[in-house]
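Every protein chain of the complex appears in place save one, which is left out.
Should a chain be cited, it is by its letter among A, B and C, assigned in written order, with residues numbered from 1 in that chain.
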Amino acid sequence: LSGASAGLQAQEKPVMATVVKISGIPWFDRMHVGVKEFAAATPSVTAFQNGPSNADAAQQLRIVEDLVARKVNTLAVVPMDPAVIEGVLKRAMDRGIVVVTHEADNQKNTNANIEAFDNADYGRALNEKLASCMGKQGKWTSFVGSLGSRTHIQWVDAGAENAKKYAGMTLVDAKNESFDDANRTYEKAKEILRKHPDLRGFQSSAGNDVIGIGRAIEEAGLQGKVCLVGTGLPNPSAKLLESGAISAIGFWDPKYAGIAMNKIAKLLLEKKPLTDGMNLEVKGYEKVSVKKGPGAGVLMVGNAMVIADKSNYKEYLF
Amino acid sequence: MKPKTDPQLAFLISINVLILLCAAILSRGAFIDSYNLQSMAAQVPELGLLAIGVMLAMSSGNGGIDLSGTALANLSGVASALLVSAFLSADADPWAFTVAFVAVAMLVGLLGGVLNGLLIAHLGLTPILCTLGTQMLFTGVAVVLSGGVSVRVGSAGPLMEIANGLVCGVPISFVIFCVISLLIGMTLKFSPFGIQLFLMGTNAKAARYSGFALSRILIRTYGMCGVLAGVVAVLIASRNVNVKWDYGQSYLLIAILITVMAGVKTEGGYGRMICIFLSATALQLLSSMFNFLDASNFIRDFAWGMLLLIFLATMRYDLKSLFIRTTSIPTSSVQRPPASTNHS
Amino acid sequence: MSCANSLSVDGGGEFTFRSRVKKRLDNRPELFTLFLIVALSVFVGSVNRDFLQVSTFFDLARSSTVIGLFALGVFVILAAGGIDLSFTAIAALSMYSVTKLVVSYFPEAPMLLVFLAAASGGALLGLINGLLVHGLKAPSMIVTIGTQYLFRGFLLSFVGTVWVLSLPDKMEAFGKIALFSFVSKQGTHAMLPAFVLILVFASLLTWWILNRTLIGKAIFAIGGSLPIAERLGYNVRAVHIFIFTYTGALAGIAGMIHVCSNRLANPFDLVGSEIDVIAAVVLGGARITGGTGTVPGTLLGVVLVVLINNVLIMAGVPSTWQRVIVGAFILLAGALFLLRRKR
Partner (left out) sequence: MKDKPKLGSVFLETRGIHKRFGGVHALRGVSITIRCGEIYHLLGENGCGKSTLIKIISGAQPPDEGCLVIDGNSYQALTPIESLALGVETVYQDLSLIPNLTVAENVALSEQLVRASGRLAKVLDRAALRETSRRALSAVNLAVTDDFLDTVVSNLPLAVRQLIAIARAIATKARLVIMDEPTTSLTRMEVENLVRVVNELRKDGVAVLFVTHKLDECYAIGGQVIIFRDGQCVAQDDIQALSKIDLSRLMTGKHLDGGRYRKAQPAEQVLLDVRKLGCESYFSDVTFQLKVGEILGITGLMDSGRNELAMTLAGVIAASGGTMTLGGEQVVMESPADAIRYRIGYVPEDRLGEGLFLDKPIRDNIISAILDRLLGAFGMLDRAKSTTLANDIVSQLQIATPGVDLPVQSLSGGNQQRVLIGRWLTIAPRLLVLHGPTVGVDVGSKDTIYRSIQDLAQQGLGVIIISDDLPEILQNCDRVLVMRRGKIRADVLPEIVAEDQLYQAMIADETKECQ
């Protein structure tokens, strides 16, 4: 228990909390790096990150509830399920807490939701990469973390839309659920490969999917014959990128997303305006578009998309 | 009749007070701010009601347990949301919507609970196996119905009030929890059904020979668990505006933790509602305290495991010091819990 | 004295041929599991010809290894009348810590040593379980819920949460050793990993312990009735300690196989799959109240669960139906076992 945390109310410094989907996994550890960097660079505030120990929306809700009760000044949330926390975020805003969300472009009760990029653009970009790898020919399939994760669905839908451009590409058994579990994804990928021996491509969404599918491809000796493009982090994917099992990965750096969320929150706390095209002075968020969101707040979109392959992933290692 | 001091109750009261004091001191008073108290009170009911369900199932004896509570709550919520939204609009007719939603959720809960009861009473499935199966079945049906995505309930005013409103500064959901605890507590203690349930939990054969309709008691008990799950579904829907098949996957173990901390006998026949209540609040206080102190949630898991084990240890120690001091091998013949050996 | 003879043997049961056949069947609930497996395979095979391939079998064997090792442990505990919910946490803690140690201090460690370390780590944690279950005299389900929290909490708060991505070469290579491998017509490699041998060996060992040693009989005796076994002089403490330690060791090995075959150590893995494993053991004919079950039955139960989890796509069933199907299978199997016993 950090000493700084005790007696927060008595301190003058504003308290800025970041709540992630699950603590400890590489993605949010990376975000934690960003939050810490932000805290170090901004000594006038206390900033920290917290998150549940299980991938359970109910647990995340409870953490947010308690933070609202504690009356932190700003709350940056990456919702497990945006719908679940609508109620508590509304209460937070009623209490005067600044709320910023990430990966939740349908969140109503938020002052600002920041997306790293336009989701449809991202889905299209991944699919375009897949299409070029497949030579615009053959069967392909898609994976999502779960049918409930909205962004994943947006990506694969945009991908499917994109593939319609190419008459030779057929989508089969779309939207397999991976539950972000590499082992399960591996088994499913093998099964799909058996069912469709002529399958030529995978487009995946959750962070662990490329690892599972990549392993299945590698073990079947199908590198170069079957293409795999999906969301993934450079470090875990490195080996499979090298071996050719993964054709390309797409991602955005959660570190900068973490910093961006907190910067926006700080701006809002200081009652500064968010203007279209503004520069957050964070990599990938130099020219942020600002639109009206689904609720009272704004929807901000950055340009933090990265698509990396064997040739250039080393530039992003984290 | 002398009022007996129940060590369990004393322990739970003191642990509640202790945590509250600790948290208040560590947070320099912020913890006992009225908003936080309200917020915690509003968080207790979901878990508390599920724990009552587990307790009911446990008291029926014969290895009774309900592993399907959370799954059934999610199913009730999903089914009710889909069904009611198909016929009524939350915005046009908020009251009708609310009443219909609550009714359908509780009905689905009841049906699920009765299914458990029927399988256990008439087919003779072991409760743990049966509710393991129905847990998957209920979850599965919820997934199939909703296609795996969260289902929007529609924000009917009165429905939203249930989890978010206050009466006299107390969250309505907490009032509901108190009322339900009180009702079930009274039923267990004073109604023929409750007495039969506990007697049956003590000795099912003797209960049958005393003319109890065992199947009916079992079905009623699991039916009650189901209705409680239905109520939980209403609370979830009201608080989150949305219901989803995988909500609260970590609740089951916590509900069991609450029940065990409340001193409910796992072999059946004994349990006190007040203890469940206090056990639920103790866990909530502890968990909120951790969140106030920015403790990692992994530490909290660790602490909960520790707490449960320490708790089991103190129960064992009490038993030992009260009763058997010398034996390393406990008496084996007939199961005889501690009691005053007071015969002529 | 022929009188007394005729009297008691009459009561002893008439051993007609039919009753004997029926008894055999009653004693072998796993035949029913086998039937389900065959029925399911025939069904899927008829829906999709591609199912009936050697590579399918290889994949089933591979997927069954980790859950099979878990299941053997759970079965041993179930046979003694207990339930364990902490074995996945044990596996996670042991595999992650050992991997971390090996990576940072002894990357050259031979595989035998690595497995030994994982098994002893698991055994140590299992020992804690055993001591607690015996010492606290509380139902093992409750105790192991507690230790599950404890072990996982300990792992994630004190050992670490960061994935170990680059395993030592030996571990990496171990996951790729093939027992058989071939290249199919379509140019796909299919291989049966060597680590399935560990499951085979563990099954034989478990079978031998349960059927050929005194402690095996003691396990079933305690599962049948703990107070009676205690009174007859069976050392309940030793049995409790043994079953949990043994299960812990199996879980440690399973965890390490999981790491080697996935080629990364993720401390978040495994926990959460307990219920599947218990379901597998129960589908294999072991009574959840203890005292019954067989090793072959347990393995069949594992195969059934793995099959259900892995053939839905083949059968063209949407994956949303998976849970409904597993749940229905559990209830169905439970009910059928019961009806057979009642007859």
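The rule we apply is simple: contacts are C-beta pairs under 8 Å (C-beta built on N, C-alpha and C of every residue); 3 or more make two chains touch, one makes a residue touch a chain.
In this text the structure is predicted, and so the values were computed from the model without any measurement.
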Contacts of the hidden chain among displayed chains: B, C
Sole contact to the chain not displayed, among C:Gly73, C:Gly223 or C:Gly285: C:Gly223
Listed residues B:Gln38, B:Asn62, B:Ser85 or B:Asn203, member touching the removed chain: B:Asn203
Selected residue (touches chain absent from view) among C:Arg49, C:Lys185 or C:Arg212: C:Arg212
Footprint left on chain C by the chain that the document does not show: 1-9, 11-13, 15, 20, 27, 212-218, 220-221, 223-225, 228-235, 238-239, 242, 291-292
Absent-chain interface as seen on chain B, which is shown: 1, 186, 190-192, 195-196, 198-199, 202-203, 205-213, 269-270, 323-324, 326-329, 331-337, 339-344
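Please note the rule applied: only the chains that are shown with their structure count from here on.
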Distance between the centres, which are taken as Cα means, of chain C and chain B, whole angstrom: 30
Centroid distance [mean C-alpha coordinates] between chain C and chain A, Å: 36
Shared-contact residues (touching 2 or more other chains) in chain C: 152-153, 156, 161, 320
Chain B residues counted as touching two or more neighbouring chains: 147-148, 296, 298, 300-301
In the complex with chain A, residue positions of chain B that touch it: 26-30, 33, 35-36, 38-40, 42-43, 46, 147-150, 152, 160, 163-164, 239-242, 244, 246-251, 287-288, 291-298, 300-301
Residues of chain A touching chain B in the complex: 1-2, 5-10, 23-24, 48, 50-54, 56-59, 61-63, 65-71, 81, 83-88, 91, 95, 146-148, 177
For the chain C and chain A complex, residues of the former touching the latter: 48, 50-51, 53, 55-56, 59, 63, 152-153, 156, 161-163, 165-166, 176, 183-184, 186-191, 258, 262-264, 266-269, 309-311, 313-314, 319-320
